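One chain of protein is taken out of this complex; the other chains stay put.
Naming follows writing order (A, B and C), and every chain is counted from residue 1.
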Amino acid sequence: MATAAAPSILDVRADFPIFGRRIDGRPLVYLDSAATSQKPESVIAAIDDYYRRHNANIHRGVYTLAQEATEMFEGARERVAAFAGGQTETTIFTRNATEAINLVAYAWGREHVGPGDAVLITQMEHHSNIVPWQLLCEETGAELRYLDVSDEGKLSLEQLDAELARGDVKLVACAHISNVLGTINPVAEIVGRARSAGAVTLIDGSQAAPQMPIDVGALGPDFYAWTGHKALGPTGIGVLHGRRELLERMRPFLGGGDMIRTVDFQRSTWNDLPWKFEAGTSMVAEGVGLGAAVDYLTGLQMESVRAHERELVGYALERLREVAGVRVIGPRTAEERGGVISFELEGIHPHDVADLVNRENVCIRAGHHCAMPLMRRLGVPATARASFGPYNDRSDVDALIGALAQARQVFGV
Amino acid sequence: MATAAAPSILDVRADFPIFGRRIDGRPLVYLDSAATSQKPESVIAAIDDYYRRHNANIHRGVYTLAQEATEMFEGARERVAAFAGGQTETTIFTRNATEAINLVAYAWGREHVGPGDAVLITQMEHHSNIVPWQLLCEETGAELRYLDVSDEGKLSLEQLDAELARGDVKLVACAHISNVLGTINPVAEIVGRARSAGAVTLIDGSQAAPQMPIDVGALGPDFYAWTGHKALGPTGIGVLHGRRELLERMRPFLGGGDMIRTVDFQRSTWNDLPWKFEAGTSMVAEGVGLGAAVDYLTGLQMESVRAHERELVGYALERLREVAGVRVIGPRTAEERGGVISFELEGIHPHDVADLVNRENVCIRAGHHCAMPLMRRLGVPATARASFGPYNDRSDVDALIGALAQARQVFGV
Amino acid sequence: MDDLYRDYILDHYKRPRNFGELEPHDLEAHDHNPLCGDELGVHIRVADGKIVELRFHGQGCAISQAAASIASEEYVGMPLDEVGGLDGEWLIELLGIPISATRRRCALLNLKVMRGATTGDASWPNGGG
Partner (left out) sequence: MDDLYRDYILDHYKRPRNFGELEPHDLEAHDHNPLCGDELGVHIRVADGKIVELRFHGQGCAISQAAASIASEEYVGMPLDEVGGLDGEWLIELLGIPISATRRRCALLNLKVMRGATTGDASWPNGGG
């Protein structure tokens, strides 16, 4: 059963301080990277160094610290933009991916979506890529429609074509990788077809950016959103890459300091991109931390990160087949998946599964994974989910399999 | 000239690692706390410890790390609420003060402000308490009106009464302490009068929360906003205290994960307060850091922080009088002021002043301080501004005075 | 033996008491715990101000279902006006297992539903915050 572990493609666990942690004397088996990733030493150290040596408010300060802080933050933006194939001036820092999507819903949506129009999303979206569109449609009288998810966890381009052919679709929003199914969606095709049909596209790359090479420029969506904390970076920062023409024409979203050029009593004018969409004091330490995170990922090479995830997912799919009563949800092969595996274990509710494997320090998630509509589509109240980061290896999968066997014993199933 | 420095009320510089920094071999004279504060060791260590030992996504995780992280974050919320005299469930974490104000403008303002209504703010507001209301008034057709600032930098309650008597004021928004003038506004009176006139109140406590004891409950505004990075806490987090009845009745602001109770294909229901207004992954490390910051401030006692600032401002006002050509802007006495002093130096543009004193590692700010309308009212293009934190003492003031004398020499004025 | 999933917990989970629907009934309520997708409804028959019969129905984790089953045996025969006075501690003690903060709402869901049905107060019982 237990394998003579093949060497992993990446071997970087030692870079992540949290794995020095022992709980009840035993190491951590962290399989919840789809919820949030762990952080390498270099990211933690960058934040620490920022506060210890450089902390100052940015953009408007003349003194040395303020200049250093500004350069560190704007330098991080350059590297974050390059990491995802975006341009610096169209790479906007937000609070998280959720805020990035809301920014588009408010600042683009309210001007371009109205009664008789439709917003098209998919049944596999995260709540953060559903609720902003519900609010927008409720406010503007537009219709919210969904692309179906097949039993295998996939979208249909034919259905997309049919929806676009109706001629009312103003925006198509779709996850790059599903955080529940693991499905890697054909976003290049989706973006291309939507574009030909005159629809604006938003791709939610929250799961993709940390897992595979992304080239927003080549992919070509109008908006691409992702989130720092899932990409080895800090909490409190997300990214929105936008198409320049759209960003330039959009009204601002949040008003306040830094996003203005001039403020008069009754009227203001807006700052250049990207600052037009960054109101108030920036997430400076978070920007610096995210810069360190993309440096680290770039050092690993995203092709290797993707190969590593694929290899681990392949191994995990194989080993899960050994456990009686396991039903894996989503695409069948590791090629079609990101590093996420949702499953059910017969006779044990996912919430109990997660609690039981936690006794072996195996951290997995149970619940609706912020995707209640997908749960409804799949006909399950919840799933258990294991997901991977660059720091995982086969021994983590083995630990999960062992813990699942124990869980079955406790429940006598 | 140089004084045998009286002992300061607080003596805590050693708690702040950044003061170990030397630039060109000399220590830092940080006089820009109104822009952002420096961070004590305990705050930096709390963030570091969070990432090294506890990092996990919160609220929905069953495993140990997720439980710890949730308790750390929600525990921080309790202490942050208590620090400001607010209630835990009505203490909402935002990205910064700016977002907190925008939240109110969007989620409350768009439902309650319309054509024929007025929003009343003051000439001394920060852009973050101006632009959101401009955007709201532009969208809704309401009128944006201003309370004047006197030559001494004060508001007039008579004018407030007159404005309220017009019967159309739906909201009064006002800074607790001006970030330019230092003026401590009579917010209890303002809130009381506005309330009697049926207007909702928002107090911008960005400068007050770090400097003096705040009791939002006793003060009684409908909304009170402040920002973590000015209160010894991290960037990327702000606070909005709201009145429960209003928050409960308001539509959500940002839609996404965590702020929902249920999501169906077309409709969602909202989570309890405060989470209804916190969409997407929370600023977990930032919450933990802000919790450590309020613990630190509580340890110092906010009465002492206020006394310390008052003492320093008194000393600085006195010493600035020694410098020929200095004109101080704002209230005359330290009693009427927070720890902020804006001034002009005859014959030298504020930007040059800031650059020149930086040669002595004296960090002050020059510019419009995100208060362009106030600059217009004062008839100045910009000011120089020195501001204080608990870590400053008289030697910092002395350094500023010395550097100003040198600046005058360079310019031959 | 497992601390949390004791034999009697698993027994109540697998063979819940007072489970099903009750038609006709006098009181009812339905609620859920979005955290884990637990759903629970209750049908209650009342006579002389007392709960004379009751059925829970729904689906969820072992803790939520076992808790409903165990507590159901207490609710039957209870004066209606006592239900509103029951708090989270009562239920946790009744279960006799160490309930962590994360599982608290699983355990308390049945009490929430009962209070909803009898008092109209649909908030979480004390300690379910």
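Definition applied: a residue touches a chain if its C-beta (ideal position, glycine included) is under 8 Å from a C-beta of that chain, and two chains touch if they have at least 3 such contacts.
Predicted model, so just to flag it, every value in this text is computed and none were measured.
Asks: List the shown chains that the missing chain touches in the full complex.
Replies: So, taking every chain into account, the missing one touches A, B.
Asks: Touching the hidden chain in the complete assembly: which of A:11, A:71 or A:111 does that?
Replies: Missing-chain contact among the listed residues: A:71.
Asks: Looking at A:9, A:35 or A:62, which residue reaches the missing chain?
Replies: Answer from the full complex: A:62 touches the omitted chain.
Asks: Determine which one of B:350, B:373 or B:390 touches the chain that has been left out.
Replies: Hidden-chain contact among the options goes to B:350.
Asks: For chain A, enumerate the residues touching the unshown chain of the complex.
Replies: 60-62, 66-67, 70-71, 260-262
Asks: I need the residue numbers on chain B that touch the omitted chain, in ascending order.
Replies: 348-352, 355-356, 366-368, 372, 375, 381-382, 410-412
What we mean here is this: only the chains that are shown with their structure count from here on.
Asks: Kindly list which chains stay connected to each other once chain C is removed from the assembly in thought.
Replies: Apart from chain C, the chains cluster as one piece.
Asks: Among the chains, which has its CA centre at the largest distance from chain C's?
Replies: B
Asks: Averaged over CA atoms, how far is the centre of chain B from the centre of chain C? Could you give it in whole Å?
Replies: 46
Asks: Would you please write down the residue numbers of chain B that are in contact with two or more other chains?
Replies: 60-62, 66, 260, 262, in rising order.
Asks: Identify all positions of chain C at which a residue touches two or more other chains, and write them in rising order.
Replies: Where chain C meets two or more other chains at a single residue, that happens at 34-35, 103.
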